[in-house]
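Only one protein chain is missing; all other protein chains are in place.
The letters A and B name the chains in turn, as written, and every chain counts its residues from 1.
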Amino acid sequence: MDEHPVAGAAEDLSRRTFLMKVGIALNAAVALAIATPVVAYLLGPVIKRKEYLQWIALGSADDFAAGETKLVSFQNPFSNSWDGATAQVPAYVRRTGTGSGASDFTVFAINCAHLGCPVRWFKESQLFMCPCHGGVYYADGNRASGPPERGLFTYEVKLDNGKLLIDAGQIPTLSNRASADGPCSGGEWPQEPAEKALANIVKTIEPYKPNPYESPRG
Amino acid sequence: MKTRSMLSIMFSARFAFCAVLLLTATLPFAGCRLPGKPGEGPEVPRPEQVTNFDTLYGSNCAGCHGANGQNGSAMNLANPTYQSLVDDATLRDVIANGEPGTLMPAFGTKQGGMLTEQQIDAIVAGLRARWNKGNVLAGQNAPAYKAAHAGDAAKGEQAYQTACAQCHEAAPQKPAQGGSIRDGSFLALVNEQTIRTTVIAGRPDLGMPDWRGLVKGRALSEDEITDVTAWLMAQKPATPGQPYPGAGQQGPARIPTPNPVKQ
Partner (left out) sequence: MAWYKNIYDWLEHRLQLEGPIKHEIMHPVPRKTASWWYVFGSASFVLLMLQIVTGILLGLVYAPSAAHAWDSLQVLNHDLPLGWFLRAMHGWGSNFMVAVVLIHMAQVFLFGAHKYPRELTWVLGVFMLLMTLGMAFTGQVLRFDQDSYWGLGIGASIMGRVPFIGGPLVHLMLGGPMINGATLTRFFALHVFVIPGTLLAFTAMHVWMVLKLGINEWPTPGRIVRRETYIAEYTELAHKDGLPFVPGAVWKDLVFSAAILFAVAVCAAVFGPYGPTGTPDPTIIATVPKPDFFFLWLYTVLSFLPPELETPFLLIVPPIAVAILVALPFVAGVGEKSWWRRPVAVFSVMFIAICFGVFTHLGTYTPWSPIMNAWSGAPIPVELLHNRTPLERQGANVLQQKQCRNCHQLGGLGGQRGPALDTVATRLTEDQLIRQVLQGGGNMPAYGAALSPAETTALVAYLKTLRPHYQPPAVDASRGVVAMNTK
């Protein structure tokens, strides 16, 4: 490397050093100004949560026979034209009674509560089985065996003029319920009444029912 | 030292040259028939696009009907008599909607199964192509697949004793080599059609003759078959499979929905 002779006197140097520092500070300020929108852009999918969940019609309530569980699919309300087949979301509708109240319907997410693989319904044995790690659920969605730590995720259901509607739009995980009532971002998200939120939580905790036929360490 | 490294350069150069030569030599073949070249069509087709009989039969039917349509726990499909007895529409219906009252499940998509109508057609066509040996019942005065009228259970016992008892059981608790068919649980898991089809077509894979060989010297008549079927079905107890028959008077008692098994 060649030695570059430094021109100018010492005070000159300090002036230039100062100017260089000004230059760096200017760049830092501009970088910060640019970074703010960049961060907001990157966090877009998180900030926008409000729009994700919508009431989606799954068809007429009469399409579902009492006592049966049926595979359906619906269009993800938050999708783009280039999503192709991935805009569709499958789900299981179970009609327990012949009544036409929302309580006669349970809509299960397709995703295993363990790691999200698609569970398959077997009507002969009245079980949902997961192909990945062998999670098994009973017809009512309760965990039967395998690694899941809870039952199947369910969507909130309502009936409107004989139409079955579910509150859906995000992939259910242990943090994001199928119908989100999980942690939410400040005031943007309509807050639930505290007692309703509590009731939801209590609902999801299955009471421990010891199985009299099973040894303590099953 | 110097010479050794020179030598090694030359060695590596020659090796690299050979490797490159080999590579370039293999490339032209790549276009035609290298083993890794993917075959036609997608590697994994959509499940509803599978119409190959062997694949469909192997994943949907072989479990109960046997790998080759025989020696399974359920109906002997590779039985030419059965193939002649049953028509395409019935086969299609049974595959799509199941056989009510028996363990044959519904496979059609409308019934929550996995098979489309095209796939069911492919299975029916495949069953025919593989195991139908022409109409072996032509001129045999064979009974029809479905009974024309309801049977007379009272007359059926006589037919049972002449045609079935020698191999199955003459009286309850005295089964012969063929095993009891008057068992309540057995009768609860079959329907009239199962019995009728088995009587007419037999189970050649298990050594059971068809309707012509059940009684020495003559074939069973249409009426005898209908009556014996009705009589057998009438033997089904009100609460089949219950160890304490008096316990559940309101139909078959069911164990309530179990609790989730916690570990």
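The rule is simple: a contact is a pair of C-beta atoms (placed from the backbone, for glycine too) under 8 Å apart; a residue touches a chain by one contact, two chains touch by 3 or more.
A quick note: this is a predicted structure, and the numbers were derived from the prediction, not measured.
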Full-complex contact with the absent chain, from A:S14, A:T86 or A:S100: A:T86
Chain not shown, touching residues in subunit A: 42-43, 45-46, 48-49, 52-53, 71, 73, 76, 78-90, 110-111, 114-120, 122, 124-127, 129-134, 136, 138-139, 144-149, 169-171, 173-176, 180, 182-183, 185, 211, 213-215, 218
Touch list for subunit B against the chain that is not drawn: 1, 5-6, 8-9, 11-12, 15-16, 19-20, 22-23, 26-27, 30-31, 34-38, 40-47, 58-64, 66-67, 71-74, 103, 105, 114, 168, 175, 178-181, 183-186, 188-190, 239-242, 252-258, 261, 263
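We take it that only the chains that are shown with their structure count from here on.
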Contacting residues of subunit A [partner subunit B, same complex]: 68-71, 121, 123-124, 138, 140, 142-145, 151, 206, 208-211, 214, 217-218
Contact set on subunit B toward subunit A in their complex: 105, 112, 257-263
